[in-house]
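Note that this complex is displayed minus one protein chain, with the remaining chains in position.
All chains are identified by letter, namely A and B, in their written order; residue positions are counted from 1 within each chain.
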Amino acid sequence: MNVSARRLGSRILNDEIRRAEEDIIIEDCFGERYIGSCASSITITINGTPGNAMGAYLDGATIIVNGNVQDAVGDTMNDGKIIIHGNAGDALGYAMRGGKIYVKGDAGYRTGIHMKEYKDKRHVIVVGGSTGSFLGEYLAGGMIIVLGMESEACPVGDFTGTGMHGGLIFIRSSTPPANLPKQVTVSLADDLDMGSMNEYLMEYADTFGLSIDEILRKPFYRLAPNAKNPYKQLYTIY
Amino acid sequence: MREGMFRNPSGCAISGIFSKSGKRFSGRQIIESIAVMHERSNGLGGGFAAYGIYPEFKDHYAFHIFYDDIYAKRECEEFLEDHFDIVSFSQIPTRKLPEIKDTPLIWRYFLAPLPAKLADSQQDEGEYVIRCVFRINTGIKGAYVFSSGKNMGVFKAVGFPEDVGRFYRLEEYEGYCFTAHGRYPTNTPGWWGGAHPFALLDFSVVHNGEISSYDANRRTIEMYGYKCTLQTDTEVITYIIDYLHRKQGLDLKEICSVIAAPFWSVIATRPHKEREELEYLRCVFDTLLINGPFSIIVGFEGGMMALNDRLKLRSMVVGEKDDMVYVASEEAAIRVIQKDLDRVWSPKGGEGVIVTLEKGSA
Partner (left out) sequence: MAAFDIYPEYEIVRNNERCTNCRVCEKQCANGAHIFLTDKNRMAADDDKCVNCHRCVAMCPVRALKIVKTNHTFRENLYWTGKSIKEIKRQAESGGVLLSSMGNPETYPVYFDKILLNASQVTNPSIDPLREPMETKVYLGSKPDKVVRDEKGRIKIDLPLHIKLSMPVMLSAMSYGSISYNAHESLARAAAEAGIMYNTGEGGLHEDLYRYGKNTIVQVASGRFGVHSRYLSNGAAIEIKMGQGAKPGIGGHLPGSKIVGDISKTRMIPEGSDAISPAPHHDIYSIEDLSQLVYSLKEATGYTKPIIVKIAAVHNVAAIASGIARSGADIIAIDGFRGGTGAAPARIRDHVGIPIELALASVDKRLRDEGIRNRVSIVAGGGIRSSADVVKAIALGADCVYIGTAALIALGCHMCRSCHTGKCNWGIATQREDLVKRLNPDWGYKRLVNLLNAWKHEIMEMMGGMGINAIESLRGNRLMLRGVGLNEKELEILGIKHAGE
């Protein structure tokens, strides 16, 4: 089913999506917001530039975007898949709990903040380009992989992993990230790590037509939290 | 209640279009762009700044003035006659729209400072004009100068920006640069003067965010003769930019290093000469650092600058196609007027994107 976002406007467009029983293709998308929020079935394809909070609280559906996305994509996502053939804005996957987000290009600031695992729910964000500062701030679970396919330098910004207390961040780079906050330890990814990433990297390469060999050509660094609650010493009982 | 009697925290949408070759284009585009970001505003303020729109009067100051009533107009015109040579004046053409209510009188004057008066004042032209603007805005009840640059003008009102644009018949103007603002204030301003952009001489600022350093900034800038009558962030930001540029001779890149100064930890990693300069600027102009979230587009004669706060707490996207440069709070606002872009990116926090007219244009 084909619809025009521009013609319908956000409210009606999202209503149509909620009631749709077959896959839906959205054309003329210019900033319409909240597309696919809570969607649990079907595949939504978007041609254009969806507005903020696309796929918020996503619950199992698949969203494919042929273009760039804006801010707050996949906010508190529970399950499902978001595939972006372009760049992502700020606050991607905030408090994400399950599902996958694959970005072909770059992601903005505050990617993957406060993502958490819960029981058997696990999730991953893979960014093909580089990310801005504050990647994985307050990370509590899940996995973030940054590939920096076109970058010479390390593809993350400042304050990466600040406040991290769970989960893992993997960065594909010839040099390790510098000036990491005290709560983060960095090491080279070992075979176990590479194994756990493998399924996602294969799927990612397949989705965007990349060669898995090209992806694995550079080393991967693993960022993990230093301790579960590193702030205990700071407080005095009063 | 007028703006200026209370602080009005607000959120917003901003957009800007610039032609590097100086080719003039219609105001229709900027209206289309800001309309896409409708949900970021709440209809309580909208406005535009346009550059290159008065080529036949390009050497004269174009004052745009709101009048509450005819008496304010008479008193103000007397003042203008005393201080300027009024080359031309008329009502700014508008279109009646049900969405735009409580319209004041809106007039436009093309002025040149009276040579004798200017010489007497012992000020440079810019300072002279600013002093006159302040005197009207604080001294003549019911009159408010909201635009005072050459070959540029601000058009603003209470309403959604796209409605404001249609109200002012912006599509009839042609300029090489347009910026736009849609406002989401938390108080109800009844008064048009408080809408954005804020302008002083040829600087115009549209701003998204609410800064936490407002009072520290205001109390510093007021020491240098500026009067923050509106209590808005945009007003104080515009004054800071004017002060640093006109009175301290800093260029825009240096101004970015003051108002969105890098963290000390980042300065420490820069090469020696750059580090010295950044430390100097940060130390000398420390209370002009703007803290808190902000995303601004500054228009000026011959150029435009987009800048985010150093933590990039607000969104900002820049797009380029041939000689056109687009800046907006959301990418969709750019795509709607230019679907195929050569390049699109988000500037980093604290790094200004500055575009100017290429040599020999406009």
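Brief remarks follow.
Heads up, the rule we're going with is that contacts are C-beta pairs under 8 Å (C-beta built on N, C-alpha and C of every residue); 3 or more make two chains touch, one makes a residue touch a chain.
Source: prediction; values computed, not measured.
The hidden chain makes contact, of the residues A:Tyr57, A:Tyr94, A:Tyr138 or A:Tyr221, with A:Tyr138. Only one of B:Ile106, B:Leu281 or B:Val355 touches the chain withheld from this view, namely B:Leu281.
One chain is missing from the display, and on chain A it is touched by residues 134, 137-138, 159, 162-163, 181, 231, 234, 236. Annotation for chain B: contacts to the undisplayed chain at residues 7, 9-11, 186, 209-217, 219-220, 222-224, 248-250, 254, 261, 263-265, 276-277, 279-281, 283-284, 286-287, 289-293, 311, 313.
Keep this in mind: only the chains that are shown with their structure count from here on.
The touching residues of chain B, when paired with chain A in their complex, are 36-37, 39, 265-266, 269, 311-312, 315, 317, 330-333, 335-336, 344-346, 348-349. Residues 10, 29-33, 48-52, 67-68, 70-71, 87, 89-90, 108-109, 132-133, 157-158, 179 of chain A are the ones touching chain B in the complex.
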